[in-house]
Each structure stands twice: as C-alpha cells, then as structure tokens.
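These notes concern the structure reproduced below.
Selected chains only, in their assembly positions.
Letters are used for the chains, namely A, B and C, taken in the order the chains are written, and counting of residues starts over at 1 for each.
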Amino acid sequence: AASANVQYALKELISDFGKKSGCEGVKTVVASSGKLTAQIERGAPYHIFLSADMKYPLYLYRKGFTVEKPRVYAIGVLVIWSMKGIPLREKGPMVLLSDDVKRIAMPNPRNAPYGRAAREYLSRIGLFDKVRKKIIYGESVSQTSQYIFKKLVDVGFTAKSVVLSPRMKGKGTWIEVDRSKYSPIKQGVVLLKKGEKNRCATGFYRYLFTPDAKKILSRFGYITDEQN
Amino acid sequence: MFDQQFVETIFLTFRLAFITTVILFFAGLPVAYFLAYKDFRFKPVVETVVSLPLVLPPTVLGFYLIVLLSPEGFLGGLIEKISGHSLLFTFEGLVLGSVVYSFPFMVHPLQSGFSSIPPSLIEASYTLGKSRIETLLKVILPNMKPSILTGIVLTFAHTIGEFGVVLMIGGSIPGETKVASIAIYEEVEALNYDRANLYALVLFLITAFILIVVYTVNRRFTRAQNL
Amino acid sequence: MILKLEKRLKGSEGEFLLNVDMDIPEGSFVTIFGRSGAGKTTILRMIAGLEKPDRGFIKVGNSVYYDSSAGIDLPPQKRKVGFVFQDYALFPNMTVAENILFGMEKPDRGFLDYLLELTGLEKLADRKPDTLSGGQKQRVALARAVARKPEILLLDEPLSALDMETRKMLQEELQRIHRDMNLTTFLISHDFSEVFRLSDTVYVLDRGSIVKQGRPEDVFVQERLSGKVKFSGEIVDIKREDVVYIVSVLIGNRIIKVVADPAEAEDLSIGDRVVVASKAFNPFIIRV
C-alpha cells in the first residue's frame, strides 16, 4: 500500500526490484495515507506501507501493527508551480502577493504533509495571513496538482515528484522553495506484520534503502539520506 | 466542542442540501413530466442520459465538472463572461455540482410517480377546463405524494452525504465550500476519529429529526391501509 | 351542433368503423343508446376532445371544436363540456366539496350548496371519495360536471349505480338543469324509462353506425293502440288454484296475475317471455 504521490517512483522501483530479485508483480494499492491506515488497523492484507509522512507509520507502529519502527525512505520536496505564466523564477515567492495571483492551491494541511509544509513555509516567510483568502485546499497532492495543471488556480504548492513526473515534466514553471523554512517532509515506510513472513515483502523493504533505489527516488525529486 | 467553525460547517451543509433539493425539485419536475407523459422515438436515450451521472464515481464527475467549468472550459468561459466570475470554488459551484449529481435521484421517482396517476383523472381535470399547469399542481402532484417524498428524501439525504463532487470542485474553503461531509472526511484522514464521530453524530441527529418530522406528517395524510 | 365522426375501433366482433353524422339543435337532449361496446363512450370522448377521430368535424354554436380537414383540434380545456365519466374519475386528494368546487371557474359557495343539496351530499361534503359508496361517487361526478356550467353536458351512464328513487329525483333535476341552463346534453343510458323521460332525440348505435334515430316514442314503440293493450313481460310464477292456474307476469316493476286454464298453462313455464294482451281495455288516468 502506498500513498498517492509516491506511485510514479514506486512503479520504477518495483520493476527494478523485480528484475533484481525475481519477485515479479509486486502489487500496489494506492489511496490516501489516512484511509490506508484505517484499513491496516482493521487487518487489510498489505505487507508494506509507504506513507507520505511519518505520522501514519508512527501511529501504526504504536498500535503494534508493524515489525519495527518506521524508517524514512525519502524526503519530499515542496515546490511552487504555475501553468499560467506567473513569473515565479523572476520574483520568487513574493509574487503570491501580487494581484495577478488570485487563487493559490495547496494540499489540505489537515491530512496532507505537503500541505502542512506549505502552510508552515508561508507562515515563516510571513505571507500566510496575507494570502489566506486566496487559498484553495486540495484533498491531496494530486488533486492540488490537478487544480494547478487545469489552470483553475494561478499558482499552487505541490510535490517536486509531481512536476518531475513523466506526464508533467516541462509543463509550466516551478521553483523549489527554501528548504530551511519548513520541516522536512519525511516519508516513512513500515514493514507490516502481515508481510513479515513474505520473502518478497521483506526483500522489497530492504531494497528501498539500497543505493539503486535511492537513485531512482532522487530521479523522481525526492531527497534521500545521503544527500541530506 | 461545538466551536464556531463546527456550527458554520453544519449550517452550510444543510443550506446546500436544502437549496439543491429545491432547485432539483423544480428542475426535475418538467423533465420527469415530459418523460412520463410523452412518447417519442428517442425516449430511451434521454432516459439513459438522465441516469448516467450516477455511473461515474463522484470524484470523477467532479473532475469533469472542473474541466467544464474552468475558465477555459466551454461552460466556465460562458459563465465567467456573463457573471464576471467563475463558479469553481464557490458555494454556487457546489450547488451546481450537487444538482448535476443528484439529478437522477429526483427525476426517477417523480417519473414513476407521474406514470402511476390514472389517466382518467388528468382527463377529468382537462374537461373541467383546467390547464396543464393547474392540473399538474392540483390533481397530479397531490396524488403522487409518496413519489415526491421519495425524490425529496433521496436528494436531500444524498446531498448531505455526498462528498466526491464537492471535494473536487469545492476546494474546502471554510464557510464557503467546506461542508460537513468534507469535514468528516478530513477528520477521518487525520485520524481524529472522535471529531469525525461528533460531526457524523450531529449530522445524523439533525437529519433524523428532519426525516422523522417529514415522515410523521406524511403518515398523517396518507395512512397505509393494512392489507 | 354538427357532429361528423369517423374512427376505426376494435370491438368484440373484430374491427368496425365508428361512423356517425348528427345534426343536433342547440339545447336539445340527446340519448345515445346501444349495445355494450357499440362506441357510445367513444363518441362522448371525441366530443370532449379526449380522443381524436380519424376524420371528422365537430361544431358547437359558432365554434369549431374539431375539423380534420382544416387541422383544427381544440384541446379539451377550450371545449366547454361537462363530462360524467363511466368510472367517475373523482380526485382522491380532494373532498366531495373540493371536487365540485374544482369544477367551477371561480368558487361559488352558493352554487356548491345548491349542488350538494341537489345530489343529497350535504353531509358528505368533507369526505374523501375513497370512503363513498358507488352511488355517492356517481352523484359527486354529476355535481362536478354541472359545476362548470358547460355548454354541453356529456353523461356516460350517470345514474346507473343509483336506486330508483334517487335516480328519479336526479332525472328530474337533470331535466331542470338542462332547461334552466339551456345545455345541449348527451346521455348514454340503458334505462328505457330514463331515455323516455329525458330525451328529445334518441340515436340507436350498433357497431358504430346509427341504425335508428328519432323521438323516443318513435324509436322504441312499435305498436300504438289505445283501445287494445299489449304488454310484454315475463312469467315469474305459475300456481294452481282449484281448477285454474294463476300465472304471474312481471311487466316493468309490476306483477300482473292472469288466470289461465290448464291447457294454456301447460304450454307456459317460469321464465318464458310472454305478451299480456287484452281486447277490452278502457284505461283512465289517475294522477298520483
């Protein structure tokens, strides 16, 4: 099971892992972290849970559904993205204050880590209260990305993995925001008790921390431990 | 416990359900009337089109609505040209989305209600010089109360519970488009089960209260004959 | 009014053509008489605009209701008719009073009270049709049709579910209404006495065609005699009394007892249709 925003990278990881280990056809189930957590709690037959943050894996760990403590397999990177030609590169984040920007999308901070990061970032640079009225909340990173991509909003916050995804690559303009102005978006993974006995599951879990995997992850816009 | 945002959200929810139901009743009536009393070649096609919004997952329907309503979309452009602003991420947009999504829930029961009226009643009204409209209001509608009730209850309850479309085209703006179903969803996602339960409970109680009143009043007027 | 109607119907003996041509003076009282399935109801429905003739022409006063060649077809609402349906078609959601009031162009309490009294429904004014007896429903239907003050009154067996007494009373009222409001009235009835009492002209319909028409007495009465009398009736009882037999014959709602000698009686049995005749009959009239 994996939360939505890791799935592009996940596809590559799985095929790479498949080639190397012979575990073909690792199946993925994609939903939001909250739903997956609720399901796992009730005995969903998942082996590994790749979350978009640490909260959900920790929750499951505390409740005793995991084999060991959650580990960080990647750190997400927040970007501001626009399809409407807002001069992000030139003016930086302050462009959000301009009248050209009427609507700003961000994932909902209540349940999406990228949303929390975006809000924290805006508060730290003192913009949050000023742009509050312009904000539209997307349910998830991907919905927020849709809002941006469909030009329903002028700019928006999303994950770097989105703008680097095969479909979005090269569309619009985006900038990374100052990484020191928000707490790192640690993406946690846990090996679930149901997967403890499964050779492929444990194999894949271990594979996630190999350099091969890290290379793929960083290609998709994640920061992995070494670079940190 | 019941902070201001909570109350605001609940209120917004019932406002949306109420407005949607009212609009759908008046929008659904002519369509259902037409489908029940006219026979034409392509009627099955029209009936199918009426049912189709149901087939799409609400979020997907919401997605297509976004495409349609976005300033670049056909409808969105038109609306923006006329009214000066877009419907997306506004309460009006939510109403539109709910209306589209719940359309079949109103039209179908009304249509089957219309077909259950004995034609001789309608003929009698016509020969008494009453226009179609007057016949509709005074003869047809009062004699299809169970179907009207079905349409209204299904639409109302469904609009309260619906969240896919709303989630898509609303943007969860507190006081404007953040209705209870979305609030509950968010709370569940955030693992705040207590608060989700509270929302659900309040929603449940208010709706249950409304429905019990409706059904009790209805029972007064149309007592079943124990057959 | 002029009535020319043609329509193919499917009857109990296969298809047939309903084809009538009537020229009826305004204000007259017309009865359509005929067997079940002959097309009587269909004629009234076409006059009311509830059914479309295949071809035809309907003109009432100066207004053309229907003209297939000119493409005229007034909707039922524009035709000022009052229709008493064979199956009543009362509105279940309205009380008796509301049903009648609904028939009026504008509510007229006085007229309502008059109609309620006329039909003996005063005490039932606030009841819903569901809880009425058959005859009560029929009376509501009649009151409702009259309430509209129509130009033409179309009565499809309007009194068939009523007892003699109520029926007689309503027949008189119908006659009065007919005269007072100068209505052209069409009646469908299977009751001879009703037809005689009420109508100026009778049309006898058989399988869609008018086979006879004229004043009731011309249409129905074959013999005209005053010194002699003949009644057709039916034997309901034969009893021996001493050497003769007493044969009871039902004529109308009366029983006539006729003395018959054994030879005569041998030939007769209960249920036989017979004619009771008398050569010497000096009738006189007593008003009651």
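Here, a residue touches a chain if its C-beta (ideal position, glycine included) is under 8 Å from a C-beta of that chain, and two chains touch if they have at least 3 such contacts.
Just so it is clear, the structure is predicted and the values come from calculations on it, not from any experiment.
*Asks:* Given that a single representative of each chain type is displayed, how many copies of each does the whole complex contain?
*Replies:* A x1, B x2, C x2
Please note the rule applied: only the chains that are shown with their structure count from here on.
*Asks:* Please list the single chain whose C-alpha centre lies closest to the global protein C-alpha centre.
*Replies:* B
*Asks:* In whole angstrom, what separates the CA-based centres of subunit A and subunit B?
*Replies:* Result: the chain centres lie 36 Å from each other.
*Asks:* Centre to centre, by mean C-alpha position, how many angstrom separate subunit A and subunit C?
*Replies:* A distance of 86 Å separates the two centres.
*Asks:* Take the average of all CA coordinates in subunit B, do the same for subunit C, and state the distance between these two points in whole angstrom.
*Replies:* One centre to the other, that is 51 Å.
*Asks:* At which residue positions does subunit C touch at least two other chains?
*Replies:* Residues of subunit C never touch two or more of the other chains.
*Asks:* Note which residues of subunit B are touching subunit A in the complex, please.
*Replies:* Residues 63, 66-67, 70-72, 88-89, 167-168, 171-173, 185-191.
*Asks:* If you look only at subunit B, which of its residues touch subunit C in the complex?
*Replies:* Going by the criterion above, the answer is residues 118, 120-121, 123-131, 138-139, 142-143.
*Asks:* Which of the residues in subunit C end up touching subunit B in this complex?
*Replies:* Of all residues in subunit C, those touching subunit B are 48-50, 75-77, 79-83, 85, 87, 89-94, 102-103, 105, 144, 148.
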